[in-house]
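Got a structure here, written out as structure tokens. Questions coming.
Excluded from the complex is one protein chain; the other protein chains are retained at their positions.
Chain lettering (A and B) follows the sequence in which the chains are written, and residue indices restart at 1 in each chain.
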Amino acid sequence: MNKRDKLRAAVVFLAPAMLLYGVFFVLPMVQAFYVALFRWRGVSMEKQFVGIDNFRTLFTGDPVFWQCLSHNLMFLIVSFITIIPLSLFFASVLASRIRGADVYRGIFLFPNVISIVAVAALWSFIYHPTFGILNALLKGIGLGKYATGWLGEPRYALLCVIATSIWYSLGFYIVLLLAGIKSIPTYFYEASALDGAGSWQSFCHVTLPLVWEILKLAVIYLIIHTLNIFGLVWVMTEGGPNYHTETLLTYLYRQAFVQSNFGYATALGVVVFVLILGASLAAGRLMKRETVEF
Amino acid sequence: MLAAICFVVLMGCGHNKPSASTTGKIEIEVAVFQGGYGLDFFEKAAREYEKLHPNVRIRVWGNPRIWEQLRTRFVAGDVPDLCWPGWGMDTWALVYDGKVMEMDKYLNQKAYDQDIKWKDTFIPDLLEKGKYRGRYYILPFNNNVFGWWYNVNLFEKHGWKPPKTYEELLKLCEQIKKTGIAPITYQGKYPAYMIRGFLIPWVISAGGLEAFEAAQKLKPGAWKSPAFLKATRMIAELRDKGYFQKGAMGMDHTGAQMEFILGRAAMIPCGTWLRSEMQKQIPPGFKMAYFNPPVLSNGKGDPSITQASAETWIVPKEAKHPDIGADFFRFMTSLKMAKRFVVEKQTLMSIKGSDQVKLPPDLVLPARYLRSAKATWDAEFSDWYKAMNKEIEAAIAALLAGEISPEECCERMERAAAQTRNDPSIPKH
Partner (left out) sequence: MRVNLSKRTAATAITQVILLTYSAVVVYPMLWLMLASLKSSRDLFENPWGIPAQLQFVNFVNAWTKAGIGRYFINSVFVTAVSMFFILLIGSMAAYALAKLVFPGRAVIHAGFTSGMMFPVFLGIVPLFLLLRRLGMWDNYVGLIAAYVAYSLSFTIFVLTGFFRQLPSELAEAGLMDGCSEYAVFLKIMLPLAKPGLIAAGIFNFFGIWNEYPLALVIIASENLRTLPLGIANLLMVQHYETDWGALFAGLVLVMLPSLIVYLIFQRQITEGLTAGALKG
């Protein structure tokens, strides 16, 4: 098979995706970038060109933007240090022939099945100040003095939302990594067992290197997910109290649809996009290593 | 092949939109926010209007998040002939963009069933809210009185009286607190309730209506005037004395109102929609009653001043039949229809005399307060200046959460006002 055939095959394989993606995704997004240069209320076609004013305001005259950014970073850091080790642990345990692995795997993805609205409503009840189970639990084990208003408390609100988000998304990462681990041929493990490796060693020397690509995907996806977090926060707290849970996207939504600053919101969207792109590239670079094929 | 079949099937699915009327009738579209009041009233009104005007067909539709659909329709220039865009729509932004019809010529027509001009049938304060640069754009329909509610059963059981003054309130709260019941709860997730229920009433009490009006008009220093300082200190005092329900900051409106109905909190700020909002949850025998927020006994503001706002309707400028849209609204605000709305939907209306019916028990007191009010007010700034409003909400939330002092709260509100004042791109009222 020569080069031209390969090229033709590539064109055939890629054309439908590129056409749909180009027309219905890229084109509107690019137009949106253009909108970022306007003062536009977004309720009619009336708009006024203002150049990079929106960006200038965002970076120099908007403390809330920086607050949102710090909340998203908090989201990212806390999610990273919990989700990556936990999902690696669960995925490798489930991949081994531990009893009930199938059932556990089935269960762990459950939260992803519920719509985000249901998750938010559910956890709002868990955190509820007067009858939430969290306060009930604390009282039950004698820590009643720590019972509090959770989502209404400036100190805890953000962490509460982050915990919910982790509960919601952990299963996704477990399944992603599990699929990766499952595709590792068993003879690698057999060989490593013959060498006398324990499960920790075979994890370090077989699993980790061989799922590295998938792990990289997981980290990048984590970045995207935490910088794009919206629905959960919006339903649980609407960014309150006093901006303590405001994230980049809740702020974007507020600017666009509540405060009718569509142009400004779009500029914020562009910045979010650049941030995610930068962070993902950085993560990809940091995690770069020889792809292991087998 | 499969793709082709799917495509044909899909195209087929798309072609069942309502076709243009073939009978030569004029069809108008009325888009209604479907909140607690449903669509039935408006549909019935449409059928009656069609009887009076046989050449007109009215299509009424609505849903609970209608603004989301209306916003894109306005952007596309394909708009209904009359709409109630609901609280999620930034209606003033539509006015600024020139997308709302000026209503003056219609308002000068005769009223539907009275021998006066249409505009003279409205409660003046409520009609004036929709004016911008000397012209009327946004019209009021049903109205809400906003104040405090108390649990009558609890109060009678303990022999408490609804407090008229702030001083009485402090004493009462101390008594209530001793019984283990929270004296006051609030809808913490939505600080608008705390602004309308605590902050502004006490600003007006301490500094008179003019102190609040100056703030709405963004007069320099108005948001940190002595009146605001006093009001924020009153909130801080209640906070520090533990008179607010613990954790209220984390509750949404229905959650906090549920606490009130279950008797875990004795008082709550809310509008006259409280009963209909909680109808399904109110236990048999539960009684509640309205009172104006307790004011300072030596306050400058008249104690009769009452808060009244309205649900608003507009005729889009790009409507195909704006005259008929406006005329249908004139029909719906006739005294007869207004009275019917009051009775059927258990809410007050912005039409004078529409409360001359047998009012539901919860509305008797609000109606009386409204009639005897020397003046009324509304937190109009929250509709005019959305960004500033958000900042003020955040400041009040921070104050109630104990993060900042009253002085810091006022400084923060003043800064937000200054920012709006100095931004030439924000149209001013």
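The criterion applied here is as follows: a residue touches a chain if its C-beta (ideal position, glycine included) is under 8 Å from a C-beta of that chain, and two chains touch if they have at least 3 such contacts.
Every value quoted in this text rests on a predicted model; they were computed, and no experiment measured them.
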item	value
Contact set of the excluded chain (shown chains only)	A, B
Option from B:V30, B:I58, B:V75 or B:I184 whose C-beta touches the chain left out	B:V75
Residue of A:F65, A:F108, A:F203 or A:Y243 in touch with the missing chain, whole complex considered	A:F108
Interface residues of subunit A (partner: the chain not displayed)	1, 5-7, 9-10, 12-14, 16-18, 20-21, 23-29, 31-32, 35, 42, 90, 93, 98-100, 102, 104-118, 121-123, 125-126, 128, 131-133, 136, 167, 171-172, 175-176, 179-180, 182-183, 199, 213-214, 217, 221, 224, 227-228, 230, 248-249, 252-253, 256, 262, 265-266, 269-270, 272-273, 276-277, 280, 291, 293-294
Footprint left on subunit B by the chain that the document does not show	2-3, 6-7, 10-11, 13-17, 35-36, 61, 63-65, 68-69, 72, 75-76, 253-254, 257-258, 262, 273, 276-281, 283
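The rule we apply is simple: only the chains that are shown with their structure count from here on.
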item	value
Of all residues in subunit A, those that touch subunit B in their complex	39, 41-46, 124, 127-130, 148-154, 157, 237-238, 240-243, 254, 257-261
Subunit A-touching residues of subunit B, taken from the complex the two chains share	71, 74-75, 77, 88-90, 93-94, 96-99, 188-191, 245-252, 255, 259, 264, 386-387, 390, 393-395, 397-398, 401, 403, 425
